[in-house]
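As you look at this complex, bear in mind that one protein chain is not there, while each of the others sits in place.
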Amino acid sequence: MLVVAAAVTLSFVLIHAAPGDPLSNMGAEPMSPELVARLRQAYRLDEPVLVQYGQWLALALQGDFGYSPLAMRPVSALLADALPATLQLMGMALLSSIGLGVLLGGWQGARADSPGDRSLSLLSLVMYSVPEFCLGIVLLMLFVPALPPGGMTSDTADMLPLMQRIVDRLRHFILPWLSLTIVGTAVFARFQRAAMRDTMREPFVRTARAKGLDERQVRRQALRTSLLPVITIAGLTFPALLGGAVVVEKLFNWPGMGQLLWDAISRRDHWVLAGAVVVGSTMTVLGNLLADVTRAAVDPRVERS
Amino acid sequence: MTSTSLDSHASTSQPGAPLLSVESLGVSFPSAGGTSRAVDGVSFTIASGETVCLVGESGCGKSMTALSLLRLVPPPGRIDVGSRIEFGGQSLLSLADEPLRSIRGRRMAMIFQEPMTALNPVLTVGDQVAEVVRVHTKATRAAAWERAVTMLGGVGIADPAARAKQYPHELSGGMRQRVMIAMALVLEPELVIADEPTTALDVTIQAQILELLRELRDRTGMALLLITHDLGVVAEMASRVIVMYAGRVVEEAPVQSLFSRATHPYTEGLLAAIPRLGSEQERLRTIVGSVPPATALPSGCKFRDRCPYAFDRCAVEEPALLQIGPAHRARCHLVEEPERRVSSPDRSA
Partner (left out) sequence: MTALHRGAASRRTLRASMLLVALLAFVAIAAPVIAPYSPIKELGLTTMNSQPPSLAHPFGTDMSSRDVLSRVIYGAQISLAVAAASVALSLLLGTTYGALSAMAGGTIDRVMMRLLDVFLALPRLLVLLAITALWRDLPWPALALVIGGTGWYDVARLVRGEVQALLGRDFVLAAKAGGVGSARLLGRHLLPHLLPVLAVSATLGVAHTITLEASLGFLGLGVQPPTASWGNVLHSGIGVVDTMWWLTAFPVLAIVLTVISCNALGDALRDVFAPEQVPA
């Protein structure tokens, strides 16, 4: 909760600290003086800063981020429209990254320093180092025009039968998803590899072998136990993943938060910007919370209240 | 699986032949500074139903010896070529993975020293005991669980059905060790190796655990290889004792002979160091010096730097295991030259 308040405060500070009036430079063309005056009144920009802050805080915590004169809609409505698309992309990418990464890292960790492990580690390193949007660019160069260059659906999608609509969706989805997932998998694989390698050295693994379990069963036990730190880590990487997703969305014209942000930036729609920052932070907090809850549910060592 | 009948897992060995036979066992650890031998030329046998104690200070190689029996030596350590381990007539070292796996836990089991880390923290103790059953038999989950609960009761855990659903961190140290014992004994193996099973426990719990082991041993007729550094445990449990130092066997004897007629100076030192009530000694007797590192062993007899009787031959020639009595041997030149048993003044503690 503190975080959200901080985010709200931060966005306020940023907007008002930026050069120029919050309303100046807004939009591609200068706005008519009447509009400006009306907006000034609506935002109470002529009142002392502290009052404005109080107002902003109160409204923002209720989800009201003001009105975007450029889009002619409340900011919160814009955010609400963009959020599902981002969640779709990010959510799927996160799930697949964790899934693949854990499997890969687990495989590597059980065979630490073997030739297979070393080559995979090298691959991981490369994939981990490539910024997501660079990967996206490369994928675009390789796969367009076989796959669509951007957007979420084709223009004619609505007229297609269901099956083809689904296929169309998938074709648009796959490249941005791939950009995020390849890098994400490398990130989780690295973590999991280290966790798995350490777990394999724990005494209970020796006990398992002494009981007569074969290597596969031993590894499965070790994997289960080594998963727990990864869950916590997953929560912590949320902010970084969000950042990567934003740029990828811009690259692929995916109609989510990233695109919204980009538009807001280019048209200098500060209020949308502020709203987006707050929403982003909230998502991070929720992500962490989810990770904590999951961990508590799965790890018997965690105290249950 | 039937109940406690030895015939149900009759081994392929001849009657009269030992259950376990270890010959010239060596375990080496390569390192940057050279190869160190944690175990060097160790040989011994264990008969069915016999309790043998392996005694020595930390670092003498007793744990490595035990791990070798189940081929659990951690890399980069390796069992040396030329070692021989025979169990029930089968050579363990040349066994393929699958047959080896079927022996572990079923015919030969191990109890580890630190139950908190030796148990999987995220599985219930019931699951961990039941796992042994499911891996080696065709029992259903339910049947295996039943058996696990019964076994937990058999090792003296009260309310075993409820306890079985708990996790290791919810149990006390003594109970965790009982769980380990349950895991090892649930399939009634022919040989149980216990690596310092009581060292991590309080003294009162120690007594209980030893009592439990004795009881189970008498009930199932299993052979027991008990590894310890505590001579009190030896006195209570062993029928035969093997003393190790610097990776070698330095004395082996039936337990009575060891305590009454210890021959090797190291064993003498160990026995002398036990405080006795009512004696007129004022100071505890110790063995001078400390165990040499495996990479810097002295020439000849490895104990000579700490031995009160060492003489010139000891520096040159390492003694062989020499016969003293019917089942009593010691690795010391004094067996052949008893007149040399004169302590040099600077060596007695």
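Read from first to last, the chains carry the letters A and B; within each, the first residue is number 1.
Everything below uses one rule, namely that contacts are C-beta pairs under 8 Å (C-beta built on N, C-alpha and C of every residue); 3 or more make two chains touch, one makes a residue touch a chain.
Predicted model, so just to flag it, every value in this text is computed and none were measured.
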| Residue of A:93, A:228, A:261 or A:291 in touch with the missing chain, whole complex considered | A:261
| Touch with the omitted chain, as defined above, among A:120, A:273 or A:291 | A:273
| task | Out of A:83, A:174, A:194 or A:296, point to the residue that touches the absent chain in the complete complex. | result | A:194
| request: State which residues belonging to chain A touch the missing partner chain. | output: 2-3, 6-7, 10-11, 14-15, 17-19, 113-114, 118, 125-126, 128-131, 133-134, 137-138, 140-141, 144, 190-191, 194, 236, 238-240, 242-244, 246-247, 250, 261-262, 264-266, 268, 270, 273-274, 276-277, 280-281, 284-285, 288
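In the analysis below, only the chains that are shown with their structure count from here on.
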| said: Roughly how far is chain A from chain B, centre to centre by C-alpha average, rounded to an integer in Å? | reply: 55
| request: Mind listing the chain B positions that touch chain A in their complex? | output: 70, 72, 74, 97-98, 101-106, 109-110, 112, 114, 117-123, 131-132, 135-136, 167, 169, 180, 183
| query | Once bound in the complex, which stretches of chain A touch chain B? | reply | 202-204, 206-214, 217, 221, 224-225, 228, 299-301
